[in-house]
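This is the structure, below, for whatever I ask next.
Shown here: the complex without one of its protein chains, the others still in place.
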C-alpha cells in the first residue's frame, strides 16, 4: 500500500504525465477502500451506524443524529487523499473538497446563529412569560458548564479549550459548536458529537439523577396552571429580553440576537411567511448541512485521540451535574416558597435546555408517579430559559477568555 | 471604561496569557453593555423599535421593516470590539463576525438580484400587457432619480455617491442596494434604510402630493377595463422584455435578467416548483438576511453622520418628486388622449414602483372620491413598469459612471 | 466602437475623473447592446430560445432547460465588460459579477452533490431492491462513458478533457458537471449543455436505437411483477450500498455519499422534514442557480469553438452507445436466463440514467407493441442503477487521472 | 414645480459647475434611455399579442390600420416626441445633435423622433375623428 | 455533591494552580452573570405584562402591592440573594467587594442585594399571611 501510494503521489506530482505501467487494476485497488482502510475508520463507521440506529429505533434526536451518523460514515470512508480531495480539511491543487465547503458553515460559526433563528421562530415563550420564577432553574442548570470548565482545566486542557468543553454542559448543540469554532476549532468535532450525543441520550441520563435527588412526595407535587399570555406580551418579549441579555452578556449578541429575531418574526403576526421559512426550509437546510458536516469532521486520524475520550467523559459528567443543579435548585427555591407555589423539583431537570427533550423527560417522569400530573408546560419555562442561560454563559466566556 | 478597555485589549494581545487580576466582575462589567454603551447606540435602537412598531401597528412593509428594525437593534447593542467580533465589519484574529458574513450578501450585490428573481416569480404582468401606454408613467416617475442625483451633487456628494443616492428615488429597495454596493458602499446603510423607510411610508408621503396636483373631477375619472391576456403572451413577455431592456441598458442585465427569469419560471407552466421556491423559501431567506444585515449596518459610529441626514432629506424629496412626476405626466398624456382613453392621473403615482404599496395607495385614494371606482389593476401597470424603469436607470448609471 | 471602448476604459482607469465630452448619448449607445452586439451572441441567444421552446412545448426536461435556456440568453446579452462586471468570469475593481458568484456553485463542484442529495431524497429504490439482476444493465450502459473517452482522445483532447467529456455518456448532468469542474473547467459549459440537452432529447435519441437492436417478439415480452420491499430493507439499503460503492470507488464518495444520505433521510421515517427540504426547496434553489449558471457560462467568445462542436458530436454518439450497450447487454443476459426470468431488452435502454425520462421512454416504447405491457417499474431498476454506475465510473476517473 | 425649474435652480447654485454639468448630461441621457426603453417595450407588446395569436406579423404601418381599437402606438409616439423635445430644449441641444449625427445611420433616435413627428399629426387627426 | 466541595477538590488536585484560580473566577463571574441576566429578565416579565395591558407603569414598590397574587418578584429577590451569598462565601470575597465598590454607584449588585434583603422579610411576612 505504501508503495502504491508513493507511486501515485509521484504520478500526481507530474500532472498530465501518465505512465502506462502506473495504470493498473493493482494500483487502482491500492487507492480504493481495500488499500486505504484503517481500523480507526471502521470504529468510527460503526459509531455512525450506532447513532443512526439509536435515532431510528429509539427516536433519540433523529433530526440531528441521522445527519451526524451518516456524516461520520461518509467522513470515514477510506480514500487516498493525494489523489482526490474528499475529507473535510482537504484542498488539492487549489480545489477545496465539497465537504470542506460544507464544513465552512460550522468552522466559521455561521450555522449556529441560523439554527437559533429557526429555534426562535418555532419557540413559544408563553410558559416562561406566565411563570417568571422558573427562569431561575434555567440559570441554575448552567452550573454544569462551569464545573466542566474547571474539570477540563484539571485534566490539562488550556483555558480556551476548557471554555469550549464546558459549554457541552449547556446541552445546546449550536451554542457548543459556536463557542468551539471560536475558541478551540481543533476540538470542534469531539465537542459537537459529545453535545449532540448526550442531548440525544437525555432520556437515559436524566431520570436516574432526577429520582436520586427527589422524594416520592416531591415527584407527585402538582403545580398551579399557567396563565394566559397576550399577543402584545409575546411581541414585546423578544425585544426586551434581547435588550437585557445582550446588555449583560454582549458576547451572546450573535446567538441571542438571532434567537429573539426569529421569535419576533413568529410573534409579530405580520411576518408569517418569513417565520415559516426561518423555522422551515432554512432550518432544515442548515440542520442537514450542519449535522452532516459535524459528522464528516470525525475523520479517525483527527478524532480518535485521548482528548476526545476526555471530552466524552467530561460531557457525561457535565450533563449529570447540570441536571442535578436544576433539580437541587428547585428544592432550594422551595425553601422560600409556600403552599401551592412550591415547585415540583423534577421541573428543575428541564433547566439544562435540550429543548424539548428535557421537558418531555420531566413530563414522562412526573406521570410515572401520578398519571394525571402534567408537568410539560411547567417544564417548558426552565427549558427555554436554559437556552438563554447557556447562551449568556457562552457570551461571558467568549468575551472574558482571549482567543 | 477606557481603563478597562485598554487593560483588556492588552490582554487580548497576549492571547493565552491570562492574569488573575484582569479577571474580575469589574472588568467584565466594563466590557458589557453597561461599560460600552454610547448615546448613538441608544438613538439607533430607538429608531429600530419605532420601525418595528410602524411595521406591526401600521402594517408599513412589515416584511422589510421588522427585519431591518431588529437588525438595527442587534447592530447597535454595545460591546467591546477588541474582545469579540460582532459588528457587520468586524474581523478578529482572522475570524469574521457572523453579521459580516450575512452582510456579504449585501455588499457583494448578491442579494438584490435574488430578490428580483422572487419578485419576477410573483409578479403578474397582465395589467401591463393589456395597457401598454401606462408603461410611460413608470418612465416618468424616474425623474425622481435624476433630480435627486443633481441635488446630491449640489449638496457636495461626488458623482458615484450622487448616483447611488439618486436611486432612492426609484422606490425600489433591491435596486438601491445593488447600485450602492457597487458605487458607494460606505453609504449603503443610509441609502438602504432611507429607501425602505420611505417605501414603508408611501401611504403617508404620496396622498397629499396626489391631491395637490389633481382636480376633483380627475380623481373621480374611471378607466376602461383591462383586456384578457393569453398564456402565450405571458410566456413571451419576459423573454422579449428582457431582450429589449437589456439591449438598451446593459448595466441592468443582472437585475432585469433575474426579474424576467423569475417571471418565465412562473409563466412557463412547466417549472411550477422552481417558481414556488424562487418566490417562496428562497425569497424569504434572502429577505430575512438582507433586511437584518441592512439593519446591522447602521452601527451608530458609522451611521450617525451628516451624510446620513442629507441622504434622508434627499430621499424624502426624491419620493415626492417621483410621485409628482408620475401624476403630472399622466395629466400631460391626457392632453393627447381623448374620451374614455383619458387617464385618471392618480394612477401616475404608482409609477414610482414600491410594488404593490403604491398601487394600493392609488386604489385607496381613488375610492375616497368614488367608492365604486377600482383603480388597482390600472395602477399595477405603471407600478411594475416603475420597477423596470428604475432598473434601466440604474443600468445607465452603472455603465456611465466609472466606479 | 473600438474608439468608444478605449475612451471609456481610459475613463474607468481614472476613477472619479469624469470628462464632460465623454458623457454623451453616442458613447452610451456604443456601450449599449447596439454597440456591443456580436454575431456569436445572437447565435447563442437563439439557441437559448430554442431550448426554452423545447422545454415548454415538448416538455423535454423543463426544470433544467428553462433555467439553462434563460441563462444562455442572459449570459449572451451584449455589454461592455470594461465598464460593468456582468459575465460569469468578470471581476472589475475587485468586485465579482453576480453571475460569477452564482457560477461558483458550479465551478467549485458544490451544486452537483446537493442535487444528488435531492435525487436521493426523492428516489424510491424499491424497484432495484426487488430485482437485483437488473443492476447489471445500469453497469452495461456505462460503456458509453469509456468509448466516448477513447473517442475524445482520438479527436485530440488530453486525458483530463477526455475523461470529463466521457462522463456525458453517463447521461447524468450533475455527475458530468462535477467531473468537468475538477478535470476540465474550461470545457464545463459545453459538457454541461451537451449532457442536459441530450438528457432532454432522450425521447428522441433512444427509440430508434431500441427498435434497431430488438425483435418484435422481444419488445412484447412481459416481465415478472416486482415483489414488495419492506421498510427495513429500504433503510438498510442506502447505508450498505454506500459502503460497498464508496469502498470500490472512493472518488465517488462525495456524489454517492450525498445520494444515499438523501435517501436515508427519506426512508428513515424520522427525518421527514429534512427529506422534504432536501428534495424540495433546497433542490429547487440549487436547480435554479445551477441551470442558470451553466447557461451564463456559454458566453459566445468562450463557447463557440471547435471543441464545443466536437463535444456535442461525441455526446450524441455516447448517448447512442450507452443505449445500445444497455439493450445489447439485456439480450446477452437472456442467454443465461430461462423462461419468465428473461428480460425485455427494451428495459436495458433505461440503464443510461437520465432518471426518470429514460424509464418513461421504455414504458412508452413497450406499450407501442403491447398496450397492456407496463415496463416502467422494471425500467426504474436499471435507471437508478445507471445513476450509481456513472457515479462509480466518475469516481474511477477522478482517482486514476491526475488533475 | 416643473422639473426644468428645479434643474435650473440646482444648476445656478451649484458649487462645482463641472460636476453639475456632467450630472445634467447623465440625467438627460438616463431619463432619455428610461423613456426609450419603456417606449420600445410598449411598442413590442402589441407585437407579442400578435405572435401569441399565431398571426403573421404584418408591417407596422398596416398594424395600426388593422387595429382601430388599439391606438396606443400612435399616442405613445406623440407623447414621447413631446417629452423628448421638452428635455432637449433644456440644454446643450446642438452639442448632442453633433454627437448623435456621428451615429445617425444605424441607431439614430432622430429617425424615430422624425417619424413620430409625422405620426403625431396623423394620430391627432384620427383621435379627433374617434372622439366624436 | 455540592458545587463548593467539587470546586475544592478540583483546586487541591490541580496541576496548574494559576490557571485553576482564573478558572474559578471565570466560573463565579459566569455563573453570577447568568443568574443576574435571568433574574433581571424575570423582573422584566411583569413589566412586559403591564405594558401589554396598556396601564401606566407605576413604581415598583406599588407594583407589588397592586398585584397580591403575583409574589414572584419578592421571591426571586430572596432566592437570588441567597444564591449570591452562597457563591460569595466560597472565594475571594473581599477582593471582589473591593472591585465592586469602584462601580457601586451606577450598577452595584450590592444595592440590589441590600434592597432584596429588606424585601425578603416583607415577602416572607406576606406569604405567611397568604398561605393561611
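The letters A, B, C, D and E name the chains in turn, as written, and every chain counts its residues from 1.
Heads up, the rule we're going with is that contacts are C-beta pairs under 8 Å (C-beta built on N, C-alpha and C of every residue); 3 or more make two chains touch, one makes a residue touch a chain.
Model, not experiment: these values are computed from the prediction.
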| item | value |
| --- | --- |
| Chains on display which the left-out chain touches in the complete complex | A, C |
| Which residue of C:50, C:89, C:122 or C:248 touches the chain not shown here | C:248 |
| Of C:88, C:198, C:237 or C:303, the one touching the omitted chain in the full complex | C:237 |
| Omitted-chain contact residue, chosen from C:190, C:285 or C:385 | C:385 |
| Positions on chain C contacted by the hidden chain, ascending | 128-129, 131-133, 135-136, 138-140, 142-143, 145-147, 149-151, 153-154, 156, 158-159, 162-163, 230, 232-233, 236-237, 240-241, 244-245, 248-249, 321, 324-325, 328-329, 332-333, 336-339, 341, 385, 388-389, 392-393, 396-397, 400-401 |
| Those residues of chain A which, in the complete complex, touch the missing chain | 18, 20, 23-26, 28-29, 34 |
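Here is the rule we go by: only the chains that are shown with their structure count from here on.
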| item | value |
| --- | --- |
| Greatest separation from chain A - chain, by CA centre | D |
| Most central chain, judged by mean C-alpha position against the global CA mean | B |
| Chain B and chain C: spacing of chain centres that average the CA atoms, whole Å | 37 |
| Chain A and chain D, separation of their C-alpha mean positions in angstrom | 63 |
| Numbers and ranges of chain E residues touching at least 2 other chains | 19, 22, 26, 29, 33 |
| For chain B, residues contacting two or more additional chains | 18, 23, 28, 34, 158-159, 248-249, 280-281, 396, 400-401 |
